[in-house]
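Complex shown without one protein chain; remaining protein chains in place.
Up next is chain A:
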């Protein structure tokens, strides 16, 4: 078995054997989707002519995927460094890029499974999402979104030394961002200055891009801009990740 395959298998087993992570990755975002979907069932957002579900489904999807990507790599990096597993890996001939590549591939697969699950539920008649023809374009946005949040997660996991610190930092990034970027509340209901502020946040672009592709709320330009913005965030956080990465806590 190649190092890549073995690491992917180890990641997979560690993930499915941890029921808490499985819950927070799949069931927790679904809970938001179901609750908001039922509260605003059949309603339209005033002034936009679009149903609530057209906002909530892409919003919860983006947040759930981004959240899982960021938390997953941040916890893993912190834990591996604390347990000296990073040093063990460093003492093998396998390059770090293979190790991170296996995590990256795993995160993409998780994001894809999440997307299929969340969209599948939103398509149920009781929630009433209808897919636009452009829905396949959500895939590149999803991929770039996972990449951006993964690079943020590397920074968080490199800075934080305890599980508590990872949870605190990641939550204070993700929870305000979820609300400000319109994941739970339609962005069109927010005051103009908040809408402008949200343009500094990666989740806003992921929401916009996924929403444009899935529901037709935007055109190809929206999807292109979102993808470019997510690529830009990846670059910025990727550089930060390389700068903050540590092999052990005392170096």
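Assorted remarks:
We take it that a residue touches a chain if its C-beta (ideal position, glycine included) is under 8 Å from a C-beta of that chain, and two chains touch if they have at least 3 such contacts; residues count from 1.
What we mean here is this: contacts and distances are computed from a predicted model.
Within the choices "ABC transporter ATP-binding protein", "Tryptophan synthase alpha chain", "PqqA peptide cyclase" or "Fe-S cluster assembly ATPase SufC", the name that UniProt assigns to the complex's undisplayed chain is "ABC transporter ATP-binding protein". For chain A, the residues touching the absent chain in the complete assembly are 1-3, 5-7, 9-10, 13-14, 17-18, 79, 82-85, 87-94, 247-248, 251.
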